[in-house]
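Sharing a structure with you now.
Take a look at subunit A:
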Amino acid sequence: MPPDHNLDDYVDPYAPGHRHSADGKPGPLRVGLGGPVGSGKTALAAALCRTLGAEYDLAVVTNDIYTTEDADFLRRNAVLPDDRIEAVQTGCCPHTAIRDDITANLDAVELLESRHPGLELVLVESGGDNLTASFSYGLVDAQIFVIDVAGGDKVPRKGGPGVTAADLLVVNKTDLAPMVGADLDVMRRDSAAVRNGKPTHLISLREDPSAATVAEWVREQIRARVLV
Partner candidate 1 sequence: MRTVVQIVARPGPGGRTVLPVVRAGGQLAVRRTGAASVHLVATAFGPLGGDDAEISLVVEEGARLAVRSVAAAIALPSRGEPLPSAQRIRATVAGALDLRLEPTVVAVRAHHQAELTAHLADGAVLTATEQVLLGRSGEEPGRWTGTTRIERAGRPVLHTTVGLGPGEPAWLPPVAPRAYASTVHSAAEGPADDAEVATGEDAVRLPLPGGWVTTAWGTELHRVVGAVDALSPAADLRGTA
Partner candidate 2 sequence: MTSALLTLADSRLPAGGHTHSGGVEQAIAAGIVHDPGSLATFLRRRLATSGLVAAGLAAAACGAAAERLAALDDEADARTPSPASRTASRQQGRGLVRVGRRAWPSPLWDALTDRPHHPIALGVAAGAGGLAPRDAASAAAYLSISGPATAAQRLLAMDPLTVAAVTARLSPDVDDVAERAVGELPAATDPLLDLLAEVHAARKDRFFAS
């Protein structure tokens, strides 16, 4: 017998918007960290863990393409215990795993949530991809796209979903700008032009290893979520 397919008044109890823990509180804020290979996603994740680890109950999911290198880096550099880091295999398709079929990442997030019931923040770091990579909002509540000045100051102008649609665009390695001939003002202006009012932060993890401005943005997202 075919099931009832009246979708008009169907409330999906499992949809992300209805995600609540048993006591009715919203689950942890899930923040996606995406961006091209080498732009500094893992270093930023480590910085956020160090800066926010004392304030929030947090954990990280890594999407290494081939090895557990990123997860291992975080274990060494993020002062995070092993049981707060989960690595997922992405079947040669890091892009698919964060956007089209997010199952493996949801499993990892839910595993961390069940292991740490008080979790307040989960960072989901994508495998290094290209400028078209973006997270599904079924997986994350907010996403940060990380590019670096060494990739050239034309990257913001070229756009792509990562640059234009991410909730926060981070331009990393500003300390390298003079060496690679990148004009930070151009990058700032081009970003503003394509991002429709959404913020862009220019940072150098070498000069500020705490990633203070990005950490503050994450705090705002957590506060906004708790208030809802």
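Criterion applied: all candidates are chains of the complex that A comes from, given by their letters.
Assume contacts are C-beta pairs under 8 Å (C-beta built on N, C-alpha and C of every residue); 3 or more make two chains touch, one makes a residue touch a chain; residues count from 1.
Just so you know, these numbers come straight off a predicted model, no measurement behind them.
> Which candidate, 1 or 2, sits against subunit A in this complex?
2
> Residues of subunit A touching candidate 2 in their complex?
Subunit A reaches candidate 2 through residues 1-4, 10, 12, 14-15, 65-68, 88-93, 96-97, 100-104, 106-107.
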